[in-house]
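Shown below is the structure under consideration.
Here the complex is missing a single protein chain, while all its other protein chains stay put.
Every chain is named by a letter (A and B) in the order it is written, and numbering of its residues begins at 1.
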Amino acid sequence: MKNVAESGLLQPKPGIPILSPDELETPPLSLGQLTWRRFRRHRMAIFGSVTLFLIIIYAFGGMLVFSEADANRTDTGNALQPPSREHPYGTDTIGRDILARTIYGGQISIIIGLTAMVMEVILGVSIGSIAGFFGGKIDSFLMRMTEAMLIIPQIFLLLVIARIWAQSIPNLKLMGRTFSGSVLVIVFVIGITSWPYLARIVRAQFLSVKENDYILAARATGTSTRDIIIRHILPNSSAPIIVSATLSVAAAITLEAYISFLGLGVRPPTATWGNMLEGAYNYIETAWWLWFFPGMLIALTVLSINFLGDGLRDALDPHSRAA
Amino acid sequence: MTRYIIRRLLQAIPLLLIISIILFFLMQNMGDPLATMGGRKVTKPEDRLRLARQLGLDKPGCVQYVYWLIGNDWTKPIGEIPEPNAGIFTPIIQCLDPRNYIDSENPGVRKGVLRGDWGISLVNRQPVTKVIGERLGNTLLLMVTAETVIILGALLIGIYSALHQYTAIDNIITATTFILYSMPVFFFALLAMYLFSVNFRRWGLPYLPTVGMFEPGAGQTPSQVAWHMILPVATLSFGFIAGYSRYIRSTMLETLGQDYVRTAKAKGLPHPEVIYIHALKNAALPIVTLVALDLPFLLGGAIVTERIFGWPGMGRLFLDHVSRTDTAVVMGIMMMIAVAVIVFQIIADVTYAWLDPRIRYK
Partner (left out) sequence: MRRKHLLFTIIMIVSLVLSACATASTPTAVVTEVPAVEQPTEAPVVEQPTEAPPAEKKVVTFVWTQEFDTLSPIYTNMWFVSVIYPAYMCPAWLFDDQNAAFPYLVAEIPSIENGGLSSDGRTFTLKLRDDIVWSDGEPITSADFKFTYDMIMSDKNAVNTRSPYDQIESFETPDERTVVITFTEPFAPWLATLFSGSTSGTPILPEHILRPVFEADGTLDTAEWNTAPTVGCGPFVFEEWQSGSFARFVANDNFWLGRPKLDELFFQFVPDDASMIAALIAGDGDIGTFFAYSDVPQLKEAGITILNSFSGYNEGWYINMHEEKGNPALKDVRVRQALAYGFNREKLVQDLLLGLTGVAATDWDVSPWVDPTITPYPYDPEKAKALLADAGWADTNGDGTVDKDGVELILKYGTTNREVRQNTQAVAQQDLAAVGIGIDLQSFDADLFFSSYQDDGPSANFSLDIIEYSDSPDFPDPNTAIWNCSDIPSDENPAGTSPTGLCDDKLDALFLKQRSQVDFTERQQTFYEITRYIYDQAFWIGLWLDPDLFGFSNRMINVKMSGATPFFNIAEWDLTP
């Protein structure tokens, strides 16, 4: 908005106080700054982000303190020890240090969350945008597929698919760590069963944004379809996508924990927070430290991500509260 | 409206067909039901071959699907069918060869799903309808109770929160609901079990049972079942109460800010009447949709909760039979859920339109 005083519209009327130009207007804020401001006000979101940051440091920075060998070293004579100075979180059923395992397990869990989210976003955005933009028969067909996948409860699909690909992939080496190929399987399985949620949101966004005049203008000037989608529509629909993507990381971590708990997740000895809980509830009475620490970490991480997502939703799109 | 309903129902049919094909295909690739039929020992080879033949598992996947759908009582044995040797294309050729469909060594007694015959479970040879029927009641009991608790709890907490916005209690409630909402179900279950069963017992307080629907010695009495239901229902509800109450809170806040509510207050109507009759009715409308959409998933039972608490319901049935690759039962459960989801979606839409006169469906 230009300086109102310059426009000549406001003439000083007698008796009415006038504000001098610099008191009249604060410099305009960019979208990013507005967003940040709204975000800052959301106290829980700040708390969530800080906690998340600390957890990431714990999981990835912990590599400097404990080596992978520490996390996998078995010591059957020392199994099931309660927390002590030597093993602050205690030891598990074959004597492995639980603190080290939560560190390395955290890496895998967080990586699973992030990569599943990336896969879900790619699939969901592609399918949703194609369906929303082109409409007609393509939209019909894609929406039938999406609906079909949504009708089947996700956990059922997860269980069934996880069993199918359970054995295919050998172990991988990455960043100096070796982990079981089942990590990829889990990422794939979660990504494949979660995209319908995002696709529906993206499609709805596309359907409404598509009707705007500037899109019509872009088309009239001959912008290619790809450019219209990528440079015009997507940036304007980004808010719900970002929020959804953030929350889906939490969902992916929780899902991984569920299927590991039911025995179909990442295979040991690669640790994840989820599979540390797998056998642990057999020891609910005798060795609470087996399930308490990984469980707390999962709950904290998911909580922080939820706070963060809530804050982002408020900051990016304050109108999206109800329905 | 009737036309709308009929149209939706007709649209649902191809959808169900697609779903059944996807699921059946997944089940085919899942593992070998014959693998553990030897009990503790590995199944003997002659038995494996014979059982594959007798249970119809040696037929290609597409043929098995057709039998599942329309039965095999119209087939007759036509003798040996040579197996094509086309490498990777063998399954496709087998699917297209009509001889594979007609030939069935035991011209069956199955009528197929379309005629109401859901098949026989591979695990215990009982009809699928009987197997599922035995567990359906238990799951419904648990889930309907949980849903009632959820609705009541969410309404109470949501309304209270909305009316007392920004007070300390509201903040505490908001924070707590968030925490509960983020906790994975089984972690809550473990904590609850640890506290109320294990530790209460240690401290000599009346403790809640951990497993099953009732104590064996006491029999299946209503009070036993109710007592055993407390922990599972609590586990199932807490997350949803947290989520829904926040939802109700926000819609209530929005509604309370509307002009017509202000008018009602200005007219001098009593406070409770304003809140419950004017505001709540409108705020609760979306809840109807949410509840209606959640109900069919009740049928699946909460898999993890039932596993932890040993509740003999559909969730455990699903887990047990999926791990034995019992296609008929798993398909039965999933199709039942799919049909229920579709039906309830239609009910939700119709109810929503009925409650909100602004909505009209063509």
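Just so it is clear, a contact is a pair of C-beta atoms (placed from the backbone, for glycine too) under 8 Å apart; a residue touches a chain by one contact, two chains touch by 3 or more.
Treat the numbers as computed from the prediction; the structure is a model and nothing was measured.
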Residue among B:Ala12, B:Met27, B:Leu55 or B:Val274 touching the omitted chain: B:Leu55
Among A:Gly62, A:Gly135 or A:Pro268, residue touching the chain not depicted: A:Pro268
Listed residues B:Cys62, B:Met213 or B:Ala302, member touching the removed chain: B:Met213
Per the touch definition above, residue among B:Ser20, B:Asn100 or B:Asn138 touching the missing chain: B:Asn138
Where the unshown chain meets subunit A, residue by residue: 72-74, 76-77, 79-80, 93-94, 96, 163, 166-167, 170-171, 180, 263-264, 267-269, 279, 281-286
Touching residues on subunit B - with respect to the absent chain: 31-51, 54-55, 105-106, 109, 120, 123-127, 131, 134-135, 138, 149, 152, 155-156, 206-207, 210-224, 226-227, 230, 272, 276, 280, 307-310, 312-313, 316-317, 320, 323-325
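Simple rule for what comes next: only the chains that are shown with their structure count from here on.
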Whole-Å gap separating subunit A and subunit B, where each centre is the average of the chain's CA atoms: 25
Subunit A residues within the subunit B interface of the complex: 44, 144-145, 147-148, 151-153, 155-157, 159-161, 163-164, 250, 254, 257-258, 261-262, 277, 281, 284-285, 288, 291, 295, 298-299, 302-303, 306-307, 310, 321-323
Complex contacts: residues of subunit B adjacent to subunit A: 14-15, 18-19, 22-23, 26-27, 29-31, 175, 178-179, 181-187, 190-191, 193-194, 198, 250-251, 254, 286, 297, 300, 303-304, 307-308, 318-319, 322-323, 330, 334, 337-338, 341-342
